[in-house]
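The complex appears here minus one protein chain, its other protein chains still in place.
And now, subunit A:
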Amino acid sequence: MVGPGFRDDHILLIAPGSRSTLAQLGLPESFTPAKLRFPTRMFPGLEEGQYLPNKVHELKEGEEMLLRNGEVMTAGPNGKPIKKRKVDSASKPSTTTQTSESGAAKPTDGKGDTTMADATDDREENEDEGGDDDEEMNGAKEEGANPKLFYEDDDDEEGAVWCLEQGRIANWEAFFALLLHIHETLNPTFHTPILMISQPCWTCTDKERICQFIFEKLKTPGFGMMDSAAAINAAYNVQNSLVIDVGYDKTDITALIDWNIQEVNRTTIPFGGNSMNKHLHKLLPELTEDEIDQLKRSNICEILPAGVPIPGEEDLDRDEVVRPVEPTTIGMGGVTQPKALDEEGDEEEEEGVTNIAAIVASGKTQEYLAKKEKEKADKKAGLAAGEKRLPNYKRENNSFLYVEKVQDSVLENGKTDHPAEIPDGERMDVDVAPTTTEEPKTVEESSISNGADAPPPAASSEDKQPEATTIDTEGSKAVPDTEANKTGPSLMESMFSGTKDDDDAKRAQEKALRREEKKRQEAAQSGERRKEIEVGTERFKAAEGGILEAIADAAHRVVSSADNYNLRSECWNSVIIAGGGCRVKGFKDALLNTIVAKYQVSPSSGTIFTSELPSNIPTPSGTGTNTPQPSAFSSQQPNALLLQAAANNAALAAAGQHHLSIPQPNQGPTSIKVAKIPEYFPEWKDHGFDECMFLGAQLGAKIYFVTDQGANKGFVTRADYNSQGPQAIHNI
C-alpha cells in the first residue's frame, strides 16, 4: 500500500436503523456515541421521485408565513406571493395552522442555507451532479421557475416515507435520498471512506445496490459494510456471543462463534420496541400512540423482575405472557384498573397545584373540595398523596409528563410571553382530550389570548396564576423564538418560590414532582405542550405482549442450531442485549430471566453434563477391553442427576478416543449470562450501551481504514469497485 491512507477524522460512519440513522464524521480520540441522529425518513418532494428531509408545504391562498427577515408573506391566487409586510407585536395576524408553522421552519432555513453554502464552497463539482436539488427547496423561497411559496416544516411527520421496514429497505429512492442528505449535512472531503452498518436482513443484492450508490453518487474512495451484530459484538469484544438486537419493529438474533456470524442460523423476528407500544395501546386504548410511546420511554414504565408483584395484584405467579396476540392479562387483579382518565380526582392529584389554581380561578372550588374528600377516602386504600414517595414499582398508579409537539403555535414576534391566559376549562380536560381534538381548541384559545394581549406573567404575580404555566405551558409553546426558551425557566423559578409560601402540606411533595417537570421543560424546546398522564399497573405490562417469549424462543433456536456445538455454551455465556427497543426499564433483566427460566438446564443437574463418563469407569473400546461390570442402569432414582454429577465431576479424558465421530455435545445451556460491558469508553458509560453498535462501527472503522489500511480487505476501494463492480462488497 502506498500513501498515508485514511485519517481518523476523515471517516464517515452511517448506521441506518428503522427509526433513526446514526452518523458521524471522523473518529474521535476516545470513541463517543454518534454525534448525529437523523430520522430514517424522507418526505416526497414536489417533483416525482424527489425526496426531502423535511416536510414541505405549499402555501395556500390567503395564508401567511413568516420569513427570516421578519416579513410576513401572504400567498395569493395560484400561490403567488402578493404582499409582504413587517410583523410587529401589535398586528398579530389571524393565524391558521399552516401559517404558524413557518415559525418552526425558521431555524431550518438558516441551517439549510449554511449547509448549502458549505457544499458549494467545498465541492463545486458535485453541485452539478444534481444531488443538491433538495437544498434549493430549503426554506421559504420565491423562485423564478416556480412562483409558488414553499416552506419546510420540522415537526410535521405526515406523509413521511420511512426508508426501512423491519430493517429491510422499503423505499430505495427515499433511502438513497437520506444517504445523500446525511452526506451533504456532514459534507466530508473526497477521500473520506464510508463505513455503513448493515442490517442482517439486507440481501446480497441490497448490499450491492448500496455499494453501487455509494461509489457512484458519493464518490468515496473506500466503502465498507459491517454487520450490525458484528459491530455489537466488536463493541463488547467477545469471541463467542449471542447478540440480541431489539429494534423498532424487529429483533435480530445472531450467534457469533469465533467472531464469525453464524449466517445460516441467524434470525429476525417481527417483535421490537413497537410491539410493546402496540401492546400498551391495547391495554390503554384511551391514550394516543404518541402518548403511549412517551409512556414507554418514561421512567415509570418498567418491567418488574420476577417475584416482584405488580402493585395491587395479588398473584405473585403472574402470567408473564399468556398468548402472543391477545392479552388476557387485563383485569387480572382486583383494583388494577383505576381508570385515571375517567376520574377527575386522580387527575387533580397529579396536576396538583396547577389545578388548584385553575379551580380557584374558575370558581369550581366547591367541586374541588368534594374531590379532596374523596381523595382522603382513597388514602386508606393506599392511593393517597403520600404514595408519591413510594418507588414506582410499589405504586399502583403513577404519572408521566407527556410532551406534545404542538404544530399550531401562534405566530409571535418573540417578546410576548404571556402564559397566564389559558382558559381554565381547557386545562381541566387536558388529560381526556386526545391530541387530535385538542388542536383546534388550541388555535381558538390562542386567538383568545392574542385578542386579550395579556400582560407578561410577572405582572400577574399572584402565586397561583403563574403556576398554571409550569404544567400547561401554552405560553412557552407559543413562542417559537429561542429567546422564549431562556425566559421560560427563570419564569418557572419565580413560580416555584411563590409556591413555597403555600401552607398546604401537599405542596412539598408536589414541588419535587414539579422540579422534575421543570427540568424536562428546560430541556424541551419551545413549540411543545406538556401534560401529565396517569396510568395504572398497565405500565408494568409493556413486555407482556409476547415479545420476551418470542425473543427467548428464537434465541434458543438460533443457538441450538449453531453448528459448533461445543461453543454453544460460550454463546450463552455472553448474551448481548442491545438496540433501542430494550431501553424500557427492566427489559434486559426480564428477557434474561425468561430465557433462563425456560431454556437453562437446571443448575442442580448442571455439572453432570460436563462429562460423558464417570471418572472411575474406563472407556469401553470397540474391542471390548476395559469393560467394567455393569454400572447401575436404574434411571429412576430420585436424585439421579445429582448422583451422576458427583460421580462425573472430573472426567473428560475419554473424549479423544472416538476418531470417526465428532465428539458429542452436552445438553445445554447450563448457564446463561450477560456479556460484560466494556469499561474503557467513558463517553459511552453515560450514554448507555444500547447503541453500542455505533461503538463497534468506530472500532471497525479504525481497524479497517486506519490500522489495517485495506491489507486484510476490510473495505472496498475505488479500484476494487472499478474492477469488480458492486459485487466487490461481498469479497470483504
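Simple rule for what comes next: a residue touches a chain if its C-beta (ideal position, glycine included) is under 8 Å from a C-beta of that chain, and two chains touch if they have at least 3 such contacts; residues count from 1.
Operating definition for what follows: contacts and distances are computed from a predicted model.
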Exercise. Assuming one chain is omitted from the figure, identify its UniProt name from "COP9 signalosome complex subunit 1", "Nuclear pore complex protein Nup85", "Eukaryotic translation initiation factor 3 subunit E" or "NuA4 histone acetyltransferase subunit".
Key: "NuA4 histone acetyltransferase subunit"
Exercise. Quick one: say which of A:161, A:308, A:601 or A:677 touches the chain that got left out.
Key: A:601
Quiz item: Which residue from A:203, A:299, A:671 or A:707 sits in contact with the chain not drawn here?
Solution: A:203
Quiz item: For subunit A, which residues lie in contact with the unshown chain of the complex?
Solution: 1-7, 10, 122-123, 125-126, 189-191, 201, 203-206, 212, 215-216, 219, 221-222, 263-265, 267-270, 319-324, 326, 328, 550, 553-554, 556-557, 560, 563-565, 597-599, 601-602, 604-605, 608-609, 612-614, 617, 620, 622, 624, 627-633, 635-641, 644, 658-662, 664-667, 709-710, 713, 717-727, 730
